[in-house]
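A protein chain is absent from this complex, but the other protein chains hold their places.
Residue numbering begins at 1 within each chain, and the chains themselves are lettered A and B in the order written.
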Amino acid sequence: MAVKNLNLQVKDGEYLCVIGPSGCGKTTLIKCIAGIIKPDEGEIYIGDKLVNNLPIQDREIGYVFQEIALFPHMSVYDNVCYSPLVKGWKISRIENIVKEMINMMKLQDRVKDYPDALSGGAKQKTAIARALVSGSRLLLLDEPLGSLDAKVRKVLRYELRRITKDLNLTAIHVTHDQEEAMSIADRIVVMRSGEIVEVGTPLELYLHPKKLFTANFVGEANFLVCNLIGEEGNYVKVDVNGKILYSSTKVNPKHKRVVAAIRPEFILMKKTRRAKDSWKGVIERKAFLGSSVRFEIRTENDSILTVKRPVHEAMKFKVGDRVNLILPRESLLLYPYPREGLEKAISIE
Amino acid sequence: MPSIRLVNVTKRYGKIVAIKNLSLTVNDGEYLCVLGPTGSGKTTLLKLIAGIIKPDEGEIYIGDKLVNNLPPQERNVAYVPQQYALFPHLTAIDNVAFGPLSKGFSRNEAYKISMRMLEMTRLAWRANSFPHELSGGMQQRLALARGLASGAKILLLDEPLGALDARLRVELRYKLREIAEENNLTTIHVTHDQEEAMVVADRIVVLRNGEIQQEGPPPQVYNEPKNIFVAHFVGEANFFEGFVAEVDLHGSWIQLRNGFVLRVNETSKKVGEKVVVMIREEKTEIIKRAKRREEINLLPGTIREVSLLGDFISYSVLLDNGDRVNSRIPTVRGMGRFKVGEKVYVRLKPGDLRVYSYPPQGLYRELEVI
Partner (left out) sequence: MVNYSLKRKGMVKQQAFTKSNNNNNVIGLGLTEKLDRLSSINLIKHLIYASSIIFFFAIIFFPPIVGILRNIGQMGAIYRDPDLLARANLAITQSFITAFTVAFLDLIAALPLAWFIVRSKTKIVNIIDTLVDIPFLIPTAALGYSSLLFWSSRDGISRIFGVESLISPGFPLVLLLHFTFSYPVIVRVMVGELLNYKEVYEVAARTLGAQPLTAVRTITLPLLKSGMIASFLLAFARSLSETGATVIAAGSWENGPVFIYRNIDREGILVYVSSVLILSSTVIFFLISLLAPKLRFPIRRAFPSIERKLSSPETIKFRNSVTLLIFLLIVVAPSLFIVLPMIGALLDGTINEMLLGLDPWNSFWHSMLISYLIGTLSTLLNIAFGLPVAVLVARGKLGKATSIFEALVNVPIIVPSIALGVSLRFFWGGYGFLHEFWILLLSHTTITYTYFVESMAAAIESIPLEIEEVASTLGARPFAIFRKITFPLTKYSVFSGAVLVFTRALGETGAAKAVTRTKEFSTLPVLLVDWIVNKQATPSQSALGIGIYVISAFIILLVFRLLTRRK
């Protein structure tokens, strides 16, 4: 089953990203909306219209493909003209709109070129222009940046958001790249094995992911299996292999075993001894990431934690240093231990 | 354990020069990343070292041996191409055993080695599967196991993580480095993803249109980019166009658009020279109020966009002079600090600013990635 009993509402003018690992059903979902695939059960509405039996060409959507799919036998200009042409618009109207779109996407120098002469980014911009010129209010993007270089992706994704917002469109953007989704989405839908795991704004999913899978898929996280001890004031007390930690997440006391998750960038690292919360450890690895540095710490009770610090802070630490880690209570999230086991629950393959 | 040396190597395809007079040394046991955009010549470089193509000019040495005329089967190099090129008609273990068998190992020996390789890459349980039955990540590991099975000490990886999901890429890049370390390999890992390169490399070589732009350890390339292309391609940076207004003993004053002025520590540029000033996004500070009115490098502007990047938040500021800058702040600190439309100041420390000559084809062209 590619998609299972899925319910989703997309707001007008929203930039929605659907993310998930390969095979999670996100492409199937977007193809159903477009009419390329027919659902076996259920209804799809665009606006107020039930579109289940409406053929692709009548659904008034713009679609951007991962393979880009520019018509190889047509120039950039002809590609962009295609939609209004086949819809029977008047030539003068077509010329105006196409010119406007080409300027908006900064493709003026390439109008006469054929697809095989264009760079990856230029191809995708043309594909976007072609989809938008049709006048559709809904834009569906299927891994639109997947075939492009990392740098090009980073620049083009903002273009995508800017154009859709400028034209007041609703966009559903499917991707496997969670950073891409976080940077431009109004809301994100996390999918896995045909089902929706969680929906929320980028910040919500980043700071307070409700599911373990989200915690691992959106951003990075450390996962610690621990025993629930009980409540202490406003906090919950857990035991990780002998080390006591506190969390501000409320969790049902019937779960004896829980998983604690904390993002590497939220863990504080100090050389001097501080609060009683702190966890002693030794730096085993250090990797320079540019604007931050990533550390692997082996704690005194043999847990391995990944810590990320901004570069100016991180410069003073070396491999082999003894450090104290502080896991802020608001950043330590608790989840009931999953039935299928931790590895399966967070696996992204 | 051999090292690799390329001396003045040139390779042409018809009129296109893929590699231009390139010289490069890779040391024993080093993990080198060749970083560059698509079409910069990275794959050609690997193929030259593997022996699949021959250089038009220059010499290639593996160890002390000049290998220009040595066919690939004699070079003992593990080459993992971009699409893996797994043999579709052979099972996983037969794929891995291909190398040792070709090199003359007995069947027993060859399959023993292969099993060991599969165990190392955690694929032993799929030994009898065919490539098309394996997931993307498994195929990549299989290609790796196959390359290493015949005992090669040089590993050439062409965009090894390119075909994988973003999250998987992040997880697997460390595995690659681990395997290289455990087996004492000299590795050349080619990629267009600068974050990947910086994380795994001992040294980075930045390639553009067949020419080396810069080489060095990641922190050096990142903090001291030699030209605008490197500054832009590796990491995120802001660029300002301007010209030199004044030069003194300790630095210069650069005049930007519409009257803004920046103080830099650079003294080598002449008055009147057109320049580009660069600063890393994470060094670009945003503050609400200036402490002192006369503080230098304090540029007023308005917040235009806020974007969450995970562990960083990006603020896009439209300065009052028309220039646009991005600032990266760790999410923990930057969350909710500024709102779209808010008037702020951008503060740039002179020590963080780098000055470059204005590129002949214009700044836009130089920064062009699309």
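Here, a contact is a pair of C-beta atoms (placed from the backbone, for glycine too) under 8 Å apart; a residue touches a chain by one contact, two chains touch by 3 or more.
Small disclaimer: the values here were computed from a predicted structure and weren't measured.
> Just to verify: which one of A:D12, A:E67, A:E284 or A:E330 makes contact with the chain not shown?
Of these options, the touching residue for the absent chain is A:E67.
> Which one touches the absent chain: B:K42, B:R146, B:R177 or B:R347?
B:R146
> With the missing chain put back, one of A:T27, A:S83, A:S119 or A:S247 would touch it. Which one?
Of the candidates A:T27, A:S83, A:S119 or A:S247, A:S83 is in touch with the missing chain.
> Which one touches the absent chain: B:R5, B:K42 or B:R75?
B:R75
> Using the touch definition up top, pick the residue from A:V10, A:A34, A:I102 or A:A261 that touches the left-out chain.
Checking each option in A:V10, A:A34, A:I102 or A:A261, the one touching the absent chain turns out to be A:A34.
> List every residue of chain A that touches the chain not included in the displayed model.
Residues 34, 36, 55-57, 60-63, 65, 67, 69, 71-74, 82-83, 85-88, 130-131, 134, 140 of chain A touch the chain absent from view.
> Where does chain B touch the missing chain, residue by residue?
For chain B, the residues touching the absent chain are 47, 50-52, 71-73, 75-79, 81, 83, 85, 87-91, 94, 98-99, 102-103, 107, 130, 132, 146-147, 150.
Operating definition for what follows: only the chains that are shown with their structure count from here on.
> Provide the C-alpha centroid distance between chain A and chain B, rounded to the nearest whole angstrom.
23
> Sort out for me which residues of chain B touch chain A in the complex.
Residues 37-38, 135-137, 165-168, 170-171, 192-195, 198-200, 218-219, 222, 232-236, 280-282, 305, 307-312, 314, 328, 330-332, 335, 369-370 of chain B touch chain A in their complex.
> Once bound in the complex, which stretches of chain A touch chain B?
Against chain B, chain A makes touches at 21-22, 119-122, 125, 149-152, 154-156, 158, 176-180, 182-184, 202-203, 206-207, 216-220, 263-266, 287-292, 294, 308, 310-311, 348-349.
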